[in-house]
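Quick one: the structure is below, and I'll ask about it shortly.
In this view, the complex is presented without one of its protein chains, the others remaining in place.
Letters A, B, C, D and E name the chains as they come in the text, with residue numbers starting at 1 for each one.
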Amino acid sequence: MVYVSRKEHFNAAHKLYNPAWSPEKNKEVFGPCANENWHGHNFDLIVTVKGTPDPDTGFVIDLKKLSTLMRLEVTDKLDHKNLNLDVPFMKDKLASCENLVIEIWKILAPNISTISKYGVLHSIRLFETPRNYVEYFGE
Amino acid sequence: MVYVSRKEHFNAAHKLYNPAWSPEKNKEVFGPCANENWHGHNFDLIVTVKGTPDPDTGFVIDLKKLSTLMRLEVTDKLDHKNLNLDVPFMKDKLASCENLVIEIWKILAPNISTISKYGVLHSIRLFETPRNYVEYFGE
Amino acid sequence: MVYVSRKEHFNAAHKLYNPAWSPEKNKEVFGPCANENWHGHNFDLIVTVKGTPDPDTGFVIDLKKLSTLMRLEVTDKLDHKNLNLDVPFMKDKLASCENLVIEIWKILAPNISTISKYGVLHSIRLFETPRNYVEYFGE
Amino acid sequence: MVYVSRKEHFNAAHKLYNPAWSPEKNKEVFGPCANENWHGHNFDLIVTVKGTPDPDTGFVIDLKKLSTLMRLEVTDKLDHKNLNLDVPFMKDKLASCENLVIEIWKILAPNISTISKYGVLHSIRLFETPRNYVEYFGE
Amino acid sequence: MVYVSRKEHFNAAHKLYNPAWSPEKNKEVFGPCANENWHGHNFDLIVTVKGTPDPDTGFVIDLKKLSTLMRLEVTDKLDHKNLNLDVPFMKDKLASCENLVIEIWKILAPNISTISKYGVLHSIRLFETPRNYVEYFGE
Partner (left out) sequence: MVYVSRKEHFNAAHKLYNPAWSPEKNKEVFGPCANENWHGHNFDLIVTVKGTPDPDTGFVIDLKKLSTLMRLEVTDKLDHKNLNLDVPFMKDKLASCENLVIEIWKILAPNISTISKYGVLHSIRLFETPRNYVEYFGE
């Protein structure tokens, strides 16, 4: 079992905002992250796939195919976008990194088998800044 | 003459948008950077001051004072903000990195002498992403 | 279950030194790390908390509160200090990274519940240099 | 149980090539990675050892000894080499990162006990680029 | 005058080898860099253009156009290639970084004006490793 990882990035705007709360409550809980006019980040997304290497290629998964899958299904839909307004799979969800990695898992997990018969999705790691990041293992 | 540099950061939203143009022209020229719902970045700001070291301290400038100046006068006004909407010194200016470093120079240049009698401002460098950055030397 | 991480840093002096041994034995075992006049590092500390996101905030833990906790309880006590001489919780312990992460775990584990009802401490990772680091999971 | 890691690096040429296939099939499967005249990378190798710290030294393993072991047994045999042509332990194997970490595990696992009685090998992580990496835990 | 920079990367094999010398002399002068079976690197290329910002766009140069130019004219011709064998513009030249930046300057300098009427080429910086890099300013 080898774990293989690929990093992609996207630049997006968001705010942390619970629509069930007043603006004051949002300000109190989320601080400057609730700025009504948004703020943004350079996000780094790391997807890890695990499996045994294909004896013909030495690959658990072709990282070029994984890169293409990540771009088509995930980062093209997030890059230069507003995570609260422009992203169908985040609709009606708080635009936190925790919620993002869970939704990205749901998108990618069933797709890995279409590009590799040896690998399964292991984890989704998302850096919001070089100092803040989250990781999800599917449960 | 020694050159002394300090790095601070801020996370902000912006879009590239010329209000004299139609939305279509903006889209054509700025591409995804013109996304009407904004996008954002983790910006890194590096300020360089040059001078001869103070013989009593070995310092061209006290980097703790430079850090405080950069935060109070610049990054606190940009962090978790929208560069097009929330920043007085960028009002009526295109929110490009080129314009940002010129405005940051104007703010910081006259202030360096208030915290160091040995140093003068040398340059403002701004990273929008790890792959894109601009630098300005005051003229 | 989502894993959420925050990085803080501190700059400290230390030496590796077993007081039960002669200076020669210390030199022999620890080499230049035993230099009697100390040496030092820029340490990076990464704390990971795991849990299910709070449905109201989308947060496992508020990273601003985690950052404040890490500073107040840990890095403020280590930054610009001597790990052998100035740090109460390292008294009578060898100032190795292994011992540091164990003591940092003891300090932070009971405090996480005071700032999050959804998260528990998962790991403490400490970089002594970009090439050397240790990690502890509490047992 | 503390996990201790050391990073070393090496610069090497390789190509991805299955000698059982035609050049066309290799080109089709491996794309530019099959370039017959090779390409190369700055590889970063991270070895993690786990164990309880030695009470006399505070060490799970002496990182200077681990560094020397990694250099003598692994990176000196890979640095400024061609992974397909110059490396005895990769002979007759596809020069993929997956296969490399498995072979490096086989070399290092039995050697850790010669330099530490407290630690055992936990993982081998290999960065081919800052965006692509693999990890192996021995099974 | 603002200086604007863009970073791209390529992964390539090369060796340092003077064909006018014997293999022994090459080995003596270039050491492991002369390994006859090649070695390789992940190169980072930073191109800096200087000029006054276009008042309509706030740009000295459109970094997306600069990125495309760098890829089409330079990195696509170097990525996953052998610098000694596969690159027409390095034919009959020693494949040192010094020679590479001079040739890259010759290619890019006349092309900058085709994508920007405000900017001129200022410098070519090339990282062979995170520890070794060269820079050229056109004279």
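Note that contacts are C-beta pairs under 8 Å (C-beta built on N, C-alpha and C of every residue); 3 or more make two chains touch, one makes a residue touch a chain.
All figures in this text were calculated on a predicted structure; none of them were measured in a lab.
When the full complex is examined, the chain removed from view is found to touch B, C, E. Of E:V4, E:V47 or E:V101, it is E:V101 that touches the chain left out of the display. Note that of B:Y17, B:F30, B:F43 or B:F59, the residue touching the chain absent from this view is B:F59. Shown as candidates are C:C33, C:L63, C:L121 or C:V134; the residue that touches the absent chain is C:C33. The missing chain lies against subunit C, touching residues 9, 11-14, 32-33, 35, 37-42, 79-82, 85-86, 129-130. Contact residues of subunit E toward the unshown chain are 16, 18, 20, 29-31, 93-99, 101-102, 130-137, 139. The chain not shown here touches subunit B at positions 1-8, 53, 56-60, 63-64.
Assume only the chains that are shown with their structure count from here on.
Different-residue interface: subunit B and subunit E share under half of the residue numbers found at their contact.
Its C-alpha atoms fitted onto subunit D, subunit A is found rotated by 120°, rounded in steps of 5. Chain pair A-C has a twin interface among A-B, A-D or D-E; that twin, with over half of the contact pairs alike by residue number, is A-D.
Taking the mean of the C-alpha atoms as each chain's centre, subunit C and subunit D sit 28 Å apart. Taking each chain's centre as the average of its CA atoms, subunit B and subunit C sit 33 Å apart.
Shared interface positions of subunit A, i.e. residues touching 2 or more other chains, are given as 130. You'll find the chains touch as A-B, A-C, A-D, B-E, C-D, D-E.
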